[in-house]
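Omission of a single protein chain aside, the complex is shown with its protein chains in their original locations.
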């Protein structure tokens, strides 16, 4: 099964693992993105995420479907937090259970790479001191010029 | 820092994540190996792990050191459970925190691949019914003939 | 035709609003033409023009996509994304 969610609440690794647990699974592969306290030497004091909720969920479902076409996986969970995310807390978790580990590990890598490229969610970094806040852009984002 | 452990206790994903948490880390990559309820159609009722404790810890430390030579990572945790491991529970967890996710994901994949190849730990599968228990052998294990 | 457009993140801040209506938009229009209609009417958005894309009914559209808009089309301005 696929479990996708976008929530303003704190993300729990255990809850996400529970969503994908299966006695058939030999492997659980996971990626947790956490907010960092620095960017190119500037001290980040907080991060805010904004999502185009409906479309973001749809794009996350699309990623789950592509994963299932490419690898043999059992369950996929993909959750993203929105709003204020304090330093050190998780902004995104992708977890995949599979019978064999190569499938799961590759699926997770593809999942986070693709999420950063296609899912309409935005991050604003707020810096310490006089520095202006900045809306970031993922280098993975390959939006074609319109 | 490196955290390696071999323990008869239940493994906790949260405890492992706490070991490697860092405000400098943007990424936590993780692999959890869990015991499966079947092997080639035979129903597995339990698994038992045995370790050559001292040497296994040394080999796990070696893996951590190779990871640090190959990738830019912050912290590494590698824990393996021994004794009876009920179906669905974790037998091994490898977690890596890194500033950037590609390092962590590749390090985790290398870590579990190498653990299966070099760390002296053994698994015995006990099957349902008349089937004899079997000491498994990892296909990754490339022990040279002596 | 009257359409409604949603703005997110930096485009929302530059537009000064989360959504806005546009009048007299042709129902048949390409992605690039629609983006020009929007940017021409929203002060401040034009400096972001080259990095924006559009979604219609929650699907990305290309500059050459021939759109068939209706008054219920959900149109969104998507600045460079930064999730993860």
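Labels A, B and C are assigned to the chains in the order they are written; within every chain, residues are numbered from 1.
Note that a residue touches a chain if its C-beta (ideal position, glycine included) is under 8 Å from a C-beta of that chain, and two chains touch if they have at least 3 such contacts.
Computed from a prediction, not measured in an experiment: that's the story for all the values here.
Asker: Going by the touch rule at the top, give the shown chains the omitted chain contacts.
Answerer: By the stated touch criterion, the chain not on view contacts B.
Asker: For the chain that's not shown, point to the residue among B:30, B:56 or B:76 touching it.
Answerer: Touches the omitted chain: B:56.
Asker: Touching residues of subunit B against the unshown chain: what are they?
Answerer: 33, 49-52, 54-56, 58, 80, 91-92, 112, 115-124, 135-138, 141, 143-146
The rule is short, and it goes like this: only the chains that are shown with their structure count from here on.
Asker: Could you work out how far the Cα centre of subunit A sits from that of subunit C, in whole Å?
Answerer: Using C-alpha averages as centres, the distance is 25 Å.
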